[in-house]
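Here the complex is missing a single protein chain, while all its other protein chains stay put.
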Amino acid sequence: MSRHVIARVDELPPGTRKFLTIDRRPIAVFNIKGEFFGLLNRCPHQGAALCEGPLIGLAQSSDPGEIEYSRLGEIIRCPWHGWEFDIRTGQSYCDPKRFRAKAYPVNVEPGASVVKGPYVAETIAVSVESDYVVVDI
Amino acid sequence: MTSPIAGGVDCDLHPAVPHLTSLLPYLNEYWRDQVTTRGMTDLVSQSYPTNSPISARPDWRPAKGKPGSSLADMKAQALDPFGVSFGICNPLFGVQMVFSEDMAEAFCRALNDWLVKEWLDRDDRLRGSIVIPVQSVEKSVAEIERCAKDKRFVQVLMLVMGDMPLGKRAYWPIYATAERLGLPIGIHAGSNYHNPPTSVGWGSYHIEDYAAQAQAFQTQLTSLIVEGVFARHPNLKMVMLESGFTWLPPYLWRLHKFWRGIRMETPWVDRAPLEIVRSNIRFSLQPVDAPPDPETLKRLLDHMQSDELLLFSTDYPHWQFDGNAALPEGISSDLVHKIMIDNPLATYPRLSQPAPKHGLEKFEAGFPK
Partner (left out) sequence: MNVQFRAETQPGSTVQVKAAIADCDIHPARKTPEELYPYLAKRWHSHLQTFGKHPYQGMMEGPPYPKAQPNASRRDAYPPDGGPQGSSLSFMQQQHLDPNNVALGVLCPLNTGQGIRNQDLSAALASAINDWQIAEWTGKDRRLKGSVVVANEDGPAAAAEIRKRAGDKNFVQVLLLSRNVEPLGQRRYWPIYEAAEEAGLPVGVHAFGFGGNPITASGWPSYYIEEMVGHSQCQQTALASLVLEGVFERHPKLKMVMIEAGFGWAPSLSWRLDRTWERLRGEVPHVKRPPSEYIREHIYWTTQPMEDPERRDHLFDVIDWVGWEKLLFATDYPHWDYDEPTRVLPAGVSETNREAFYLNNALKLYGLA
């Protein structure tokens, strides 16, 4: 696994997402209410750009007609067939056993430690005032 | 020919009401007079015209009277040749076609009483399905509770083509009652003709109406599954009667495929449709809509992925097979045992319970003195 800095935290405010490619793998990183999640941008079903789908809540029901709607904004619907995936874990809600979107662990790292790491080898100067979003891939 | 195994259950027999006047003894005075003074003749559904070849095998068609109207014939032609321990009677008298719920109730009560007196009382092997006036859910519930006191009623009978899709919540009190009483719901081919008998309008021919039964079972199964009937009533079983079953696997593939993407519309469906079918749905054997070669049928049964789904039936007196070839060629004796004995007994709990003769509560001043 190698770590990649992909944005400053303040460039990716809550409710936004960022698309990027690392090692030819298409990825999107989401900021959900201040927490960061990354997903491979390829639906395990037929390969659609999963991360372009809308974010909705999770509809569950313990009795027909009753709907418990929770986890608002944490479920992504694939833009093709509408399969629902949990942003946090990649867990799908159509066939939990068979399909899981590949989730990439995303951490927020304080600026100082990142600047000291591999990022220093890059020629672009980096500010230490902001936190950086780093991807492990 | 694949031989039957004695001790089985014939899950689809059709005793026939000779004429509407046969029910007069079971109607109260008001309804008796309504029938006679208004010149009501008979309630024969277009689903089964009396003289249609489908309605009776030639050698089962009596010289006089409706096919299936003679108990002696049923014994000789269906019960005895297959050595069954039980035969479940599903009367197809067209009571569901009338529009008035009061009239429907009167006819259903009379029909159920007639079945007890003229069939169940006369042969210990016979069991019955409760015909209900679906025009009124309340009256249907009351009729189920009334008839269920007689343990020889083992099922509640509905038609596959009615006023509303069967999964609609308005019907759920019927399902709740049946589940509580341990009675499966039998859904039988046929229409009450309150809607066009196909999903694309009225065809021209009886053969179209008959062939279209299979599609009606498909849409009804979708309704029952996605409306969540079995989420609310997990112990309820439903038996598709005279539905055909070879359409089932590709049908389930399609339903499963779409369910995954539109799950959020019906989030109470928390199991794959195939699982729901395996646990809650059964199919009577006739008709076997498959070519006669055993290899094809073997593949079809493999596609079904369960040997618990089929229940033996002759569909007497309807013409689905010739001679005694009710069981398709090439199935193993293990599977015959399941189809004839194990699966029906597992589906109809009352078959394993004692069932003494029982007189049903009379309908007010119903019986003649």
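Remarks
The chains carry the letters A and B, assigned in the order they are written, with residues numbered from 1 in each.
The rule is simple: contacts are C-beta pairs under 8 Å (C-beta built on N, C-alpha and C of every residue); 3 or more make two chains touch, one makes a residue touch a chain.
As the structure is a prediction and not an experimental result, all values here were calculated from the model.
Within the set B:L166, B:L285, B:L311 or B:V336, the residue that contacts the chain not displayed is B:L166.
Annotation: of B:P197, B:P317 or B:P344, B:P197 touches the absent chain (contact as defined above).
From the options B:M74, B:A212, B:L285 or B:L351, the residue with contact to the chain not on display is B:A212. Here the missing chain is touched by one residue of B:Y26, B:F107, B:F153 or B:W259, and it is B:W259.
Mapped onto chain B, contacts with the missing chain fall at residues 52-54, 160-168, 191, 195-208, 210-212, 214-216, 218-220, 222-223, 226-227, 244, 246-247, 249-251, 253-259, 261-262, 265-266, 287, 289-291, 296, 299, 302-303, 319. Although one chain is not shown, part of chain A still touches it, namely residues 4-7, 18-22, 46-49, 52-54, 79-82, 119, 122, 124.
Following the convention adopted for this analysis, only the chains that are shown with their structure count from here on.
Note on chain placement: the centre of chain A and the centre of chain B lie 53 Å apart, centres being C-alpha means.
Of all the residues in chain B, the ones that touch chain A in their complex are 169, 227-229, 231-232, 259-264, 266-268, 270, 272. For chain A in complex with chain B, the residues that touch the partner chain are 56, 59-67, 78, 81-84, 93-95.
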